[in-house]
Every structure is written in C-alpha cells, then in structure tokens.
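Every protein chain of the complex appears in place save one, which is left out.
Entry: chain A
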C-alpha cells in the first residue's frame, strides 16, 4: 500500500505542502525503522531460521559422520528409529519429570522469596543482593559445586545425608540432586519476575481485605494471586521452556548415566559423541516441536500474554 502512495502525493505536493511534509516524515520514519531493525532481524533469522530448515532436511537423511559414504535420503525412517527407541522415551520422561518438579518447587520458593524481598522489614537490600548471586553464577560452576557436595569422597552433603552410599550414582537420588541444582540456580530469576508482578498489587486492596477480616492466607490466595496471575503465567512459561532444555546440570552432575539423560543430553551424545547427524537432527526437530507445543498450550489454554506483545500492538 505504501508503494502506491508516493506518486499521488508528489502530484499534490504543490497544493498541499503541509501534508507532503508529513507523509515524507512518515516515509522516512518507516525507512529508518526498517533500517534499524534489519541487522538484528537478519542475524536472528540467518542463525535460527535457516538452520532449523536445514535440520529438518538433515533429519530426513541417513547421515553418520563415521560412515559419510552411506549418506542417503531415507524419508521419515529416522523419526521411526527415534520414536520407537526406549532411550528417547526414557530421556523424554526424565526431562518432563525434571521440568515439572523443578518448576513447581521454584514457583513455591520463588513466590516465598518474592514476598520476602517485597515486604522484608529489615535487610531488604541484603536479601535482594544475595538473591542475585545464584543468577550470576555460571551454571556449570554451580553444577560442579553440587557435584562435589554430593560425591562420595569429597562432599559435605553426601557425608551428612548418605554416609554409606554415593547419591549421584543412584537414579532417584541423582535426579533429586539435578532438580536441586536447577532449582537453586533459577529460583532467584523466578522470584524477580514474581516480584515485578507483586509490585502491581494495590496496597489499598490488601488493607481493605485485612480490614474485612481476611487472614494472611486468604489475602494471599484471594487478592495477591489473582492480581499476579499474568506475571505468574509468564514466569511459568519462561521457566518451563527453559527447564525443558536442561543440559548443563545433567552433563556435569551425571553425564546422563543411570538413566538420568535429558533430551538435550541425548541429542548431544548422538551428535557430538556418536557423530550421527541424521539422528541428532531428528531429535533436534522433535525437541523443537515439544517446546512449541508447550508454548502453544501456555498461550492458548492459559491465555499467557507474551510480555510486551500488548504494548507493541497498541502503538
């Protein structure tokens, strides 16, 4: 539509100089907008869009770097291989379990932490500062700390809680430690997102509820949570998608042994250790679809509004 406008404008230019200036300003604005966004858009699309398509193409081939001569188009055979493989489903189950457990625990702890940071009577600055430490620590560093805390010969926690066994070599305890490491690292992020939502709860509303005789718990469930619903959903969405791609903690803590592999870990092993590009790409596509499905559920079923999306629409 903008392409047809300029000639007409140019004809009228002599009669209505005011309008012409305006539309030229408008066109300059558009051009500048595109110009400013182009580099970011090009990089993002080139480094994600194109590889994802390429990934789909790779997933339709038998392509093992150890036997490059056997490369051929095999249709959906890789998908059949992966989807009938018990390791894949085990990793999928483990990933889902870790995701659900850690996100639920984080929501509870994060909410508690947000309430502390928001209403702390003394030492609020201190709490806010130390809360940022887990966020800033490199995930791998934290994972090593947990690994050494729970390894049999070195660790203080292993000595305390299981003096006999080696918690990282048993499936249930290893999974629990992975969840612990994930929760420790990301609860502060959850808490900060929730704190932003908490700031939106009008204090008059809380005071009114208190005056009407609502207990602290009632005020929390009947006033604070409903007002914070959008913030909670956004925090849950981000953390669920983030937890589903868990890799660092699993890699350092167990390297996926004892059936603790996550889907990311399994993909990495097939790709970098096994050098099987076809299978690796197939898993990549499947993980992408799983994440897209999670996002779809959040947006459509829970009505999560992506942050910024409404604001963008308005202007």
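The working rule: contacts are C-beta pairs under 8 Å (C-beta built on N, C-alpha and C of every residue); 3 or more make two chains touch, one makes a residue touch a chain; residues count from 1.
The rule is short, and it goes like this: contacts and distances are computed from a predicted model.
Not every chain of the complex appears here, and the one that does not is recorded in UniProt as "Carbohydrate ABC transporter membrane protein 2, CUT1 family", selected from "ATP-binding cassette domain-containing protein", "Carbohydrate ABC transporter membrane protein 2, CUT1 family", "4Fe-4S ferredoxin" or "Electron transfer flavoprotein alpha subunit apoprotein".
Note that of A:76, A:141 or A:172, the residue touching the chain absent from this view is A:141.
For chain A, the residues touching the chain absent from view are 2, 26, 28-30, 32-34, 36-37, 39-41, 43-45, 47-48, 51-52, 54-55, 58, 113, 116, 120-123, 126-142, 144-146, 148-149, 153-156, 158-159, 184, 188-189, 192-193, 195-196, 234, 237-238, 241-242, 244-245, 247-248, 251-252, 263-264, 267-268, 271-272, 277, 280-281, 283-285, 287-288, 290-291, 295, 306-309, 311-313, 315.
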